[in-house]
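Everything below concerns the one structure shown next.
Here is chain A:
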Amino acid sequence: MKRRDLLKGVAFAGVAGATGLGGFPGIWTGRNAAWAAGSDIPVGVLFSKTGAVAVVESTLHDACMMAIEEINDNGGINGRKIRPFVEDPASDPATFADRANRLVRRDKVVSIFGSYTSSSRQAVLPVVEGQNNLYWYPTLYEGRECSRNVMYGGAVPNQQQQDFVPWLKEKFGGRFYLLGNNYVYPREENNVARKILKGIGGEVVNEEYVPMGHDSFSSIVSKLRRDKPDVIFCTLVGDSDVAFQREYHNAGLDPKTMPVASLTRSEIEVKAIGGEAAAGHFSSAPYFMGYQSAENKKFVEAYLKKYGQDQVTHFVNEAAYSQVYQFKNAVERIGSGELKPSAIRDAAVGQRFMAPQGEIEIADNLHSYLWPKIGQWQADGQAKVLVDSKSRMAPEPYWAYEGQECTAEGLQKS
Partner candidate 1 sequence: MHSWLNEIFIGLSLTSILLMVALGLAIIYGTMGVINLAHGQFVMIGAYVAWFLQSQFGIGIIVGLPLIFIAGALLGLAVERTIIQRLYTRPLDTILATWGIGIVLEQLVRGLFGSDSRYVARPEFLDGNLILAGVHMSYYRLFIIGFALLTLAVTWFLLFRTEFGTKLRAVIQNKEISECYGVSANRVYAVTFAYGAGLAAIAGALITPMVSVTPTMGTGVVVDAFLVVIVGGVGSIVGTAAAALMIGEATAWLSYLLSETTARILILLGVIVLIRFRPQGLFPDKVRR
Partner candidate 2 sequence: MLEAKGLYSFYGKSPILQDIDFQIKDGGFLGIVGRNGVGKTTLLRTIMGLTDRANGTLSFQGSNLLDMSTPERAATGIAYIPQGREVIPRFTVRENLLMGMFPRADKSRSIPEHIFELFPILSDFIDRLGGDLSGGQQQQLAIGRALAMGPKVLILDEPTEGIQPNIVQQIEEVIRKLNREMGLTIVLVEQNTRFVRQAADSFVLLDKGRVALRGRGEELTSEVIDRYLAI
């Protein structure tokens, strides 16, 4: 009996041992030993290449990497190259947190560029705040956040809606149907829209949220037929937006009388919807691929050359691209000082950069002054910019919340 048990024990130990050996520090940890060496500037690049939001995030990854390469090809920053540590968080918040942790704590990056969805940003937040690192987030978002560790490169609700909603009311009428995916961004945008509409005498005929990834919209279309709104104010994202617009088109509804006004639709969704089905509808964004400017021409040409002529640029990957340059400028400004995230942040504030959309500026609340535009989609899949903002619009992440303001000192309440 003894011998038998011993054998079993040995076998078990073998497996445990194998696991243990496999787990030997040198093999298991550390991407490669050389990471700390040299004078490179380590940054994290954290966009999903797989999973549900890879459709968008992979283009952000591409734009971000293109900017890094451009900078490195032009001699880097103060002679130092940017060293990107790339991770694939697979569209999963828990993986986002894990990978951000890895970047910040193990790879000791000085900044992370990353993510598209609010939930992934929220997942990364405790990591960057806990370690006082810096997260460059390129996406438009719902506002109402005032972290000192996030550089918000996208539009907040007031920047998308302040001009857009009154313009829509004037052109089509004030009866809005609010339609979005069921998460924080659409709800918050609709909050703002209601507020603006109230101020200008419009009304909300219905407010509806569908689950993320939902793709059958026939019931919604029959509700639209029933309610006959003047404007469909749309904050659907990704697959839902595509499916909805296809359904709208199939059902034979007319953009002249019931246009879809979207805050989230970019060239990338239109490409999937098909130009014909998207034609005649509107989006509000600080950037469109078809916007005429020298910087944009350069950006678009470089991007298509690098990633293929069938690719598109859009208002999120434009920001992902610009943010790398803003990072560069900040690091340049620090010069020979200590390169730590908080220093980069402080150096970035107030700095201007000539982006494809126009000259943008980082506000002291770490959001960006942007150039909101209203575009109408054309059958070729590009937007025609109908209205261009006359000045840089200030970001007010707490626009809808009276008595709250995001400042350089964080959230102020009065």
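Picked so that all candidates are chains of the complex that A comes from, given by their letters.
One rule holds for everything that comes next: a residue touches a chain if its C-beta (ideal position, glycine included) is under 8 Å from a C-beta of that chain, and two chains touch if they have at least 3 such contacts; residues count from 1.
Everything numeric here is computed off the predicted structure, so don't read it as measured data.
Trainee: Among 1 or 2, all from the same complex, single out the one that touches chain A.
Mentor: Result: candidate 1 touches chain A.
Trainee: Which residues, counting only chain A, touch candidate 1 once they are in their complex?
Mentor: Residues 49-52, 54-55, 58, 182, 208-211, 213-216, 218-220, 222-223, 225-226, 238-239, 242-243, 246-247, 250-252, 268-269, 271-274, 276, 311.
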